[in-house]
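My questions all concern the structure below.
Shown here: the complex without one of its protein chains, the others still in place.
Each chain carries a letter (A, B and C) given by its place in the written order, and its residues are counted from 1.
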């Protein structure tokens, strides 16, 4: 072990900094720093990760980009009304949250989102700029943040609403082609711009969303070339987490899963965006694959994943899954579950885990896809099994490997 | 690998041979032999276990003890009406089932069960005999079965209804004390008599039930002394299986489980027996412990396990579990599931797995508690984690260790 | 009361006579006649309906039309495997079912269904005939059935798979226009042809399905003109039944329903047909309206009804509904339910109820929409409340009115 962790400060730059997840990260870090909260839901605060020299949570400094105009107190108010954020915590962390908010800059509006409600006009303007100008402006904002806050390193995390799905572009296939496309002013999805800006300036990048981020070959090449660790995609926070924890049981018991239907309802901004079909496709893509990869003995598995916007649920993602399976003698049985969780309160601690792990990986000189983080994602960058327990065992093994050094 | 598996025949002696599980084992083996069924639910029919020289399923010959008078066609009829056994299968396997039935002998009636309905008077008579006479008669029945069927080895499996719970007896603490008690004609629970008869004649013993079987120190000592492998207790077929597959997810994600309530309903003979409080205690004992051992970061976990006899459900065990947990920011979330499975169709394939594994272990000279089978039990004889996925990983590792030889 | 019920025989002519509902009606009537079944699910076998001189169930004689080629033993086999029909019953009622089957004639294939699997080529041929020729042939089949079986009256019931949805046609607006269109050889949906054939020959018509049947003004006019009673549409058998039984509770308690999501899964032929979007629209139309009409104090109700084809469920329709509501102080609460029922076994007894009630109404000289049957339908022909309890109270009042005479 070569890092001295405790006197370092780390920057966490959030793309989507005014959204519900960022709001929870903000008030949560504030509350942890004041001893008002237990670090529930943060895997890296428990053994064996406590023995790794991860950056202390209280040493994390927040900043970020957003395309929305509303301020964080509005997000906070919604989360209080939804019963996610305690009203007391919002009051107690007002100055911490205020400092975070002052470090939020207008982001890059993604092309298909033009015309959405509540937009910051400067984000729309930046969304219309040439790609290289977008990259330059994004990087400059992060540089300024690092200079101002004097943090040792900045990890960039994309927690913005799901981007509209796009067909694969030839320029995404390798770095040279991508850079030519940037110079040729071919517009790019915003998540690629952010990822490029982060990785090209040597900053770890975490894609918490189903958006493209750094998953295209061009950007994966960039990470390797720059020696920067990165991870993603699409955090496994709710129904898919349960799915990938349960499906291995059916597999191990040689039961034949006939049908696995999943009906998701969500009422937050992410859900609102999904009313648009192009955004919905991006979100659903990663939800189905995981089951098939685990249930290899159920080749005729019938599986549908539905996702509906239900405004009254606000941040409370509710899902019902119905699993119909065949046992010995052809007997047909079922398991059904209802999951009701706060989307943001489930996501925020994972952001903190990933930032600490990305910072650690950068510190020990690891680069490229962070395979050890597969348990956090629906579509892990490094591939591999979707079995949650095997993924988690891999994270444990990573920790133990580093501890053994 | 030193065994030549394929030309051997194995005896499977079932304690509770007229019950629903044995009936499913009987018709299931019959149907598999005739190619009418797929081996769904039998873990050892899938890789990597297919590479071990396990005894072929079609080489297993059935016999057993029972205390009931009713014949197997009655059990089969109930299971057909319940939608567990297909009527066609019963017709197709009539002669196979008939041969099994002719090899069933009256068993040892457990003291507290005197007066239950449907009893074979010869079982009541044997239940009243002196313990050593009971042992002698049980062993003689199994010897006769082995001689008649010319099987190479007999594995004894207890699938009888849950026995009434007893306070610990001093004579169970070591083998010498136990054997003195037998000679002094102190009556013993029937499951101990069966286990003693099996182990003392060098036969592997599988305790599929929450009854005592071979779990008392005296009998564990006997197994070691005789060099016989054995395993148990209380097969993990339904709600507890799901529990121990899900609880590790909460642990890995550092979520704090506040409450885990489990309400079980069952309508078969096992359920009927549980209306008696003494039998119910034995059954419930193993249901609660597993959660606490996994959720070590939730020390204040509130957990109740209920079990009710619901006759209309017949063999269809139905359970509802409610899990209330706390995430980041103190947000309270829930997961609830309903499991509806045929108790016997879930159990029968595990019996076949365990018989094959016990036979294999005996063949390679292993003795004592079969730690590798922990994933099959609510209260594994060898102790260890209750995390289903870790238990299964242990079974995989066992197979791979043997394959590597 | 002017009818002498008991020495009459009634013909029941089923459109969709080889389908699952008809199969259950057939074996059910057979089993009731032999005393093998209790009349569970048949409302009219209970007080006060038992006091009305309704035709005895054992006096009902079956015949019908179908467009499929497969024979009833195939439907029966599927229902046995699905655990709906007991195998014993199929054996015991073989001759009754055989007699029914011999009275099935090829039906009129609906235009959009051309090319579906399993079709009887004679049905395809009839589907391509001129509308008046279709009417003539349908009526002739029913006439021949009545002559052969010497039944006093024939009630025609449409239980065929849901027909593809169509835009409203001007010729449906009144009878004269409709008859001109028939003469002009404008093709019509098959359900209209059947309804026209029934009503124009003075036979009561029951539309058990969401198809058009007799609900267009032209045919309602015909029923009035001919003095024939008729009812429909779309039997309320499962999730909608539960919905309309529960929603009045929220209304009576002045609770504000925010969201009512309903996810339906079905695996039978009806479900298979629904994979086609045009058929699905017809089915969904009636599922949403009922809630809004009951929950008049929840004007912002968000409600989605989903319906998915899940083959493994076979005849077992399974639905999950999630109801999110607001109580005093703005507290947000929820009710969720899972309904798992055999679609055909729920539907078949309602067919028998409706046939008896239609026959009774005809006998006492009532004509037009049978308002008293609203509790049986998702979209009752006579309109009115969808509150199940108020609808049922109306049926009780109808019975009592007739009993008081």
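Just so it is clear, a residue touches a chain if its C-beta (ideal position, glycine included) is under 8 Å from a C-beta of that chain, and two chains touch if they have at least 3 such contacts.
Just so we're clear, the structure is a prediction, and the values are computed from it rather than from any experiment.
Just so you know, the chain we are not showing touches A, B, C across the whole complex. When the missing chain is restored to the complex, the residue among C:114, C:140, C:252 or C:403 that touches it is C:252.
Residue-wise, the contact with the chain that is not shown comes from A:338, picked out of A:338, A:372 or A:391. When you scan B:259, B:293, B:367 or B:385 for touch with the missing chain, the hit is B:259. Only one of the listed residues, B:96, B:116 or B:320, touches the absent chain: B:320.
Mapped onto chain C, the footprint of the missing chain covers residues 24, 27-28, 31, 37-43, 45-46, 83-86, 89, 241-242, 245-246, 248-249, 252-256, 297, 326-331, 333-342, 345-346, 348-349, 375, 387-390, 392-393. Looking at chain B, the residues touching the absent chain are 258-259, 261, 263, 265, 302, 304, 306, 308, 310-313, 318, 320, 322, 324, 332, 336, 338. Residues of chain A that touch the chain left out of the display are 80-81, 83, 86-87, 338.
Everything below uses one rule, namely that only the chains that are shown with their structure count from here on.
Relative orientation of chain A and chain C, expressed as the C-alpha superposition rotation angle, is 180° to the nearest 5. Of all residues in chain A, those that touch two or more other chains are 336, 338.
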